[in-house]
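Below are the structure tokens for one structure; questions will follow.
A single protein chain has been omitted from the complex, and every remaining protein chain is retained in its original position.
Think of it as A, B and C in the order they're written, each chain with its own count starting at 1.
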Amino acid sequence: MRLGIVGCGLIGQKRAAAASGHSVALVTDLDTGRAEALSAKTGAQLAPDWQTLVAADLDAVIVATTHGSLAAIARAALEGGKHVLVEKPAGMTVAEVQGVAEAARASGKLCKVGFNHRFHPAIWKAKEMVDSGAVGAMMFVRGRYGHGGRLGMEKEWRAIPELSGGGELIDQGSHLIDLSRWFMGDLELAFAATPTLFWDMKVDDNCFLALKNSAGNIAWLHASWSEWKNMFSLEIYGRDGKLVIEGLGGSYGPETLTFHKMLPQMGPPETTMWDFAGPDVSWQAEFADFVRAIETGGRASGDIEDALAMHKIIAAAYRESAS
Amino acid sequence: MRLGIVGCGLIGQKRAAAASGHSVALVTDLDTGRAEALSAKTGAQLAPDWQTLVAADLDAVIVATTHGSLAAIARAALEGGKHVLVEKPAGMTVAEVQGVAEAARASGKLCKVGFNHRFHPAIWKAKEMVDSGAVGAMMFVRGRYGHGGRLGMEKEWRAIPELSGGGELIDQGSHLIDLSRWFMGDLELAFAATPTLFWDMKVDDNCFLALKNSAGNIAWLHASWSEWKNMFSLEIYGRDGKLVIEGLGGSYGPETLTFHKMLPQMGPPETTMWDFAGPDVSWQAEFADFVRAIETGGRASGDIEDALAMHKIIAAAYRESAS
Amino acid sequence: MRLGIVGCGLIGQKRAAAASGHSVALVTDLDTGRAEALSAKTGAQLAPDWQTLVAADLDAVIVATTHGSLAAIARAALEGGKHVLVEKPAGMTVAEVQGVAEAARASGKLCKVGFNHRFHPAIWKAKEMVDSGAVGAMMFVRGRYGHGGRLGMEKEWRAIPELSGGGELIDQGSHLIDLSRWFMGDLELAFAATPTLFWDMKVDDNCFLALKNSAGNIAWLHASWSEWKNMFSLEIYGRDGKLVIEGLGGSYGPETLTFHKMLPQMGPPETTMWDFAGPDVSWQAEFADFVRAIETGGRASGDIEDALAMHKIIAAAYRESAS
Partner (left out) sequence: MRLGIVGCGLIGQKRAAAASGHSVALVTDLDTGRAEALSAKTGAQLAPDWQTLVAADLDAVIVATTHGSLAAIARAALEGGKHVLVEKPAGMTVAEVQGVAEAARASGKLCKVGFNHRFHPAIWKAKEMVDSGAVGAMMFVRGRYGHGGRLGMEKEWRAIPELSGGGELIDQGSHLIDLSRWFMGDLELAFAATPTLFWDMKVDDNCFLALKNSAGNIAWLHASWSEWKNMFSLEIYGRDGKLVIEGLGGSYGPETLTFHKMLPQMGPPETTMWDFAGPDVSWQAEFADFVRAIETGGRASGDIEDALAMHKIIAAAYRESAS
């Protein structure tokens, strides 16, 4: 495929590196230096602005900008007949994301969203095990995700509502929501608290969420910017066992998956653990899923419809907290 | 002190063993064999029934029966002018426990409730550290407590509402509520779900609770009878660090306390961990607290007023779940 | 089978419990009370002494006495035409064990030795994996085994050379030697130090052993009675990966097996861990192996020839340390 990349920061560079076997033909960034650096690395030509890029002769466009412009660029690219891979959260509001989703439906092009946590090997393997029936019918998930904090965090763009669309709920909380939906299907909000407990900022720094579906499954989620030590934990409970994912590599600790399988006699379960210590291959896996979906005409794992459902939960959470 | 014990099962025996230095003078149990066994072990005389026991010449009465009779016996003992140590939850309803609390106030006698988790060494040390300011002002706690399940659990007395007063909420959930109140002060219910997800029983087997206070502190709690592997985890977050308690010994895993202390430069915290591998001394410590409170005329750590506050939260949780 | 048991202490009782499906016909013990208790439990008749027992109409004899009489009883039972399951170390000296081995060869009866560590599920599974080629050709093993110590340990029978035949080398060290031979085949002593570092006793309280074979494989072993916290660790290295066994359950910590599998690109290995948290089934498994070997006419896993080879290493170690 001939690819265009809008946004040449850290994520744009990772996307380019993960697209090996395809041609990065065109790149652009408000920061010309960054665009030039990625051009030098990939051999891509420079586009003067994203409007030019999305109108060019490309098969697919990767949108890796800050939250505020994701939706507009993705929508224009779809309307220009390109497949799109847009970073999470794909927009700042339900309305924005709805617009992108409608553009995707109208164009018949794929709009994948960068829910890259799905492609972490421990999480992906957990999903395969759930789908194969390893833990039986789902009961509930517990998710804990947190950042340990760093000096000046309250002044970063994520803390400024106009640039981010929200705080920790939209940052790490969105991943927990997406993963809960992936493991349990459609969910709606049962409870939310999105307080600002520590940082002097205008967005939430903690979000506590209870989601549920009609089958009585519950997702019990907490994400925090005052976790004091980076952590990721997702515990998935079925009638026949549980799967526990801990860590995401790097400062989030070794990524492991533990399977506790209930035995007929109950008592201590049979426990198996896998340690995924290798380099982060989630970006390659995610891009491969994008390509697969385009080639087969199927859905991508994590697309604009998933992002829309997630945004509806986020909006409901902010409404509930404000009331 | 001259002690009487009503209920000579496992807990009554542990209470007797923990009261060394005092005289177990009188014991009774509906199961005469159990009463005789404890009598043989302690040298206590047998009382024909609890009514006789609470009227006898005793300084204090330990009430270690099943949930349904805890309140009536405790109340009668207080009215008989005895100090009382009654097992958690001290009664099945707010009204019952209110009656006991009023009897305690009227009699001027102490009514301690067996919230023995407070006296586990990791939890006790955590409380001392919080009180000494080690983690700064409180922000929130997360609690997870679960039983791995055993065959036939759905037929045990805890699963029968008339005998237990409720399911997992009143069993392990009550400990999480009490500990949250201990660390953060008075709390009220913000959200509850008390579903029956796995077991074929008429009580809840899972409870998800959000509690909060006017300062914005949150207790985010989940207790489960379908945890598949026994677990206890309490995470306590202040503005300057966090304390993590894992395990309760035995099948709940080694009891440890980990202190993550934030540094001025933020980034990775300074981490210290204590491992409490020795024998369970919580029963001795709890009895010592009972004696101390009697001698000093102060409150016990975990008394009937705490039980009453806990029951109000439990009642609110069942109401919310039913609505 | 009709079984006789000589020695009705803790181990004799475990052996009886593990022999379900067979008939414990006759038991004896110098301590008549213990013999009567086991008789009551199993329905066995009492023999006045071991000489009578080994001469009776039995298929097999279990010898679970202290070290000093193991060899004499085992030998007599074999000469009486019985299969024998004798506790480790099967005798106190090479000469004693050689005598038993010769009696076994002469009688054509099986003489299994209670190397029960082989039958711990993590260790057994590790052996199966090694045999299936999971880690490739063996390179070396590292073993660490230690007891945390208890008051008065220096006065127990294990500390008295006449009763034990040696100290920590013959106690926990013998297991490490047997396991090393099991995983790597015949080995000879390359180095030994058997100091008495902590306890005021006439036997070694620590043993440091290097064993090797002609292929250059090395077993690097340390067992200690001054380990301060009970521990068991066996690390098994092949050309394609390593297997790590930690814990033996109970106070030795959860029993786990971890497999680190080297990948063609090297770097971090693929890691899988199994947690064996259930009740100790090693005694049942070991007895089943005894029965299997009798029925098939094959060797038991851990027999008198293995014990003889182990004793030759122990004797060499004591000689080297003394020189």
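The working rule: contacts are C-beta pairs under 8 Å (C-beta built on N, C-alpha and C of every residue); 3 or more make two chains touch, one makes a residue touch a chain.
Because the structure is predicted, anything quoted here is derived from the model rather than measured.
Asker: Write down which of B:148, B:247, B:269 or B:302 is the residue touching the left-out chain.
Answerer: B:269
Asker: Which of these touches the unseen chain: C:50, C:124, C:237 or C:290?
Answerer: C:237
Asker: Using the touch definition from the top, which of C:42, C:172, C:206 or C:301 touches the missing chain?
Answerer: C:206
Asker: For a quick check of understanding: of C:38, C:74 or C:218, which residue touches the chain that isn't displayed?
Answerer: C:218
Asker: Write the list of chain C residues that the hidden chain touches.
Answerer: Touch with the absent chain occurs at residues 139-140, 142, 144, 148-151, 190-191, 193, 195, 197-198, 206, 208, 210, 212, 216, 218, 220, 222, 224, 226-229, 237, 239, 241-242, 251, 260, 262, 265-269, 271.
Asker: With the missing chain put back, which residues of chain B would touch it? List them for me.
Answerer: 267-275, 277-279
Throughout what follows, only the chains that are shown with their structure count from here on.
Asker: Go ahead and note the Å separation of the Cα centroids belonging to chain A and chain C.
Answerer: Once rounded, the distance between the two centres reads 54 Å.
Asker: Provide the C-alpha centroid distance between chain A and chain B, rounded to the nearest whole angstrom.
Answerer: 41
Asker: Let me have the rounded angstrom distance from the C-alpha centre of chain B over to the C-alpha centre of chain C, please.
Answerer: Using C-alpha averages as centres, the distance is 45 Å.
Asker: Could you tell me which residues belong to chain B and also touch two or more other chains?
Answerer: In chain B, 229 touch at least two other chains.
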